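One protein chain is absent from this view; the other protein chains keep their places.
As written, the chains take the letters A, B and C, and residue 1 is the first residue of each chain.
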Amino acid sequence: MTIHYRRAMSLVSELTEEIRQFAVERDWEQFHSPRNLLLALCGEAGELAAELQWVAEDRVNEHLSESNGRERFEAEVADVAIYLLRLCDVTQVDLGAAIRRKLVKNALKYPSEKVRGSAARYSSADPES
Amino acid sequence: MTIHYRRAMSLVSELTEEIRQFAVERDWEQFHSPRNLLLALCGEAGELAAELQWVAEDRVNEHLSESNGRERFEAEVADVAIYLLRLCDVTQVDLGAAIRRKLVKNALKYPSEKVRGSAARYSSADPES
Amino acid sequence: MTIHYRRAMSLVSELTEEIRQFAVERDWEQFHSPRNLLLALCGEAGELAAELQWVAEDRVNEHLSESNGRERFEAEVADVAIYLLRLCDVTQVDLGAAIRRKLVKNALKYPSEKVRGSAARYSSADPES
Partner (left out) sequence: MTIHYRRAMSLVSELTEEIRQFAVERDWEQFHSPRNLLLALCGEAGELAAELQWVAEDRVNEHLSESNGRERFEAEVADVAIYLLRLCDVTQVDLGAAIRRKLVKNALKYPSEKVRGSAARYSSADPES
């Protein structure tokens, strides 16, 4: 129950703090320059990509419902998040605020009434490009 | 002040919900398969990497203190996070819990008293590999 | 016809030389440290990934037969290759030899008679992991 509560209430700031503590306890802050963390983030994004590289599109759900497949996937997702949060920490980016600013920007760029439900429009209206 | 409050209190679950709403309003959920989102995540990690690709190590802080450099960096960080949270949403990964499980696992693998403060040990003791 | 000849005969060493010349003529060698090039390579791999991020599996061939889709794809493939060859150049890696050494290593690791034609074995026998 305590666990459930914490899960439901994961604050970005708390997770960031826990990740920082992990580094501090090992005196690993010295290695966490922005570019080092960026290379590490690319490394982990790559490992996550590798998890599904040979899994056919219609087999993904099945793969992720197998305990081994899910465990590996979640561990890689966590690794990407850990380095992303650590990068935000050392570069003083408020990630929650940055996400919300980007969503506002994207909403102006892609008004729902204009792009709604169209695959064709979506391709030319990549929300992140 | 409201904004400050929300920033300080960014819950992973709330951010996830806001990102999902953005997709729902545009009927873009149909494009958000795990592998599509994974390719998009790799794309955004790459764009983030590109932000610092020509910035010398000792120039990073200066670069990130310039308004243009910071704005671009934060937008790319946000893009990575948006796709990561969206990926967790569609694959039903509780990201906060996954991060904490990984930190526990890493703590067992790299006891602070053994790896502390050693660059040499760190290299061979990559916390994420 | 000359062009056809050169295409059929693209030597890794010649391409590497042409890419180096491009940098030399612009005095851009100073920016091409291994880690800079590595971040740039990740950036381009990400842009390549983005080319197919929203293209459904069974639509890829069609997408790549459209002139715009193909042109963009080939340009991104080239960008990845350019930075990879440039990285090999500055780190003095003979790419052809490195590829052949890796194929020999992989052949020992995955004897064709053992792994042949089995999806299940392939998953657990990722040739590159």
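Basically, a residue touches a chain if its C-beta (ideal position, glycine included) is under 8 Å from a C-beta of that chain, and two chains touch if they have at least 3 such contacts.
Keep in mind that what you see is a predicted model, and the values were worked out from it rather than measured.
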TODO: For the chain that got dropped from the picture, name the residues of chain A it touches.
DONE: 31, 36, 39-40, 42-47, 49-50, 52-54
Task: Residue ranges of chain B at the interface with the undisplayed chain - done: 35, 38-39, 42, 49-50, 53-57, 119, 122-123, 126, 129
Open item on the list: For chain C, which positions touch the chain that isn't shown here?
Closed with: 3, 6-13, 15, 18-19, 22, 25-28, 30-31, 33-35, 38-46, 48-49, 52, 55, 57, 60, 64, 73-75, 77-85, 87-88, 91, 93-103, 105-107, 110, 112, 115-117, 119, 122, 127-128
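Note that only the chains that are shown with their structure count from here on.
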Open item on the list: How are the chains arranged in terms of who touches whom: line, ring, star, complete or other?
Closed with: complete
TODO: Quote the value, from 0 to 180 degrees and to the nearest 5, of the angle by which the CA atoms of chain A must be rotated to coincide with those of chain B.
DONE: 180
Task: chain A and chain C, separation of their C-alpha mean positions in angstrom - done: 26
TODO: Quick one: report the Å distance separating chain A from chain B, using the average Cα coordinate of each chain.
DONE: 4
Task: Multi-partner residues of chain B (each touching 2 or more other chains) - done: 31, 39-40, 42-46, 49, 52
